[in-house]
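Below is one structure; the comments refer to it alone.
A single protein chain has been omitted; all remaining protein chains appear in their positions.
And then chain A:
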């Protein structure tokens, strides 16, 4: 287990945003975090990413109890987060974006040849087929952009990759592309935390599923213990759906 939470919780003033959530992330495995809006997904990943600090339970990195002071702390321990907005500059080329803020040096300057080569090789190793690393990021599709952000996190030494709703803004085909890169990162031995509200995206790629609802855990399931149908209905709230169906029925 690279990363683990045990009964973790967080409150903002009188609001209990997260209560008693336990989950684990293993190298070479994908842990999916599922939940509707307001379920506590973002609070959980912000704790894992070092943005917030938990105030109950414990957070373990490599089995040792830890408390991150800042996102930099988490990053230094190999936990990288790719947010939805991706932190990329549309007008800049793929390789310039790839190394932005961590440019390889060569003497006084920026080792441009190395940056180009490494960006191309890293993207290729992830199976990302970008025709030209010189093209501006703005000309890439949403899925390709996500993929570049993932490849960047992998290259800069991430052991755990936290992906915040990487497929939510994408069409079916594009989402498929991103799922493939998630699988590729997993195959390279990274632990992946995949946050989504779509069980159809989570089920094919996930090894474990943590379901959140109104700030608490509905349980963490291994893939063997849960079917896609069960996951979908848990996710949607079985009872609520039946009620909704009843309500919407024509007389």
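We adopt the following convention: a residue touches a chain if its C-beta (ideal position, glycine included) is under 8 Å from a C-beta of that chain, and two chains touch if they have at least 3 such contacts; residues count from 1.
Convention: contacts and distances are computed from a predicted model.
**Q** According to its UniProt record, what is the protein name of the omitted chain, chosen from "GMC family oxidoreductase", "HTTM domain-containing protein", "Xylose transport system permease protein XylH" or "Protein ImuA"?
**A** The chain we cannot see is recorded in UniProt as "Xylose transport system permease protein XylH".
**Q** Of A:96, A:120, A:159 or A:197, which one is in contact with the hidden chain?
**A** Only one listed residue reaches the unshown chain, and that is A:96.
**Q** Have a look at A:3, A:61, A:74 or A:88 and name the one touching the chain we're not showing.
**A** A:88
**Q** From the list A:180, A:200 or A:223, which touches the chain that is not on show?
**A** Here the residue in touch with the unshown chain is A:180.
**Q** Which positions on chain A touch the chain that was left off?
**A** 85-92, 96, 99-103, 105, 108-110, 112, 127-129, 131-132, 134-136, 138-141, 177, 180
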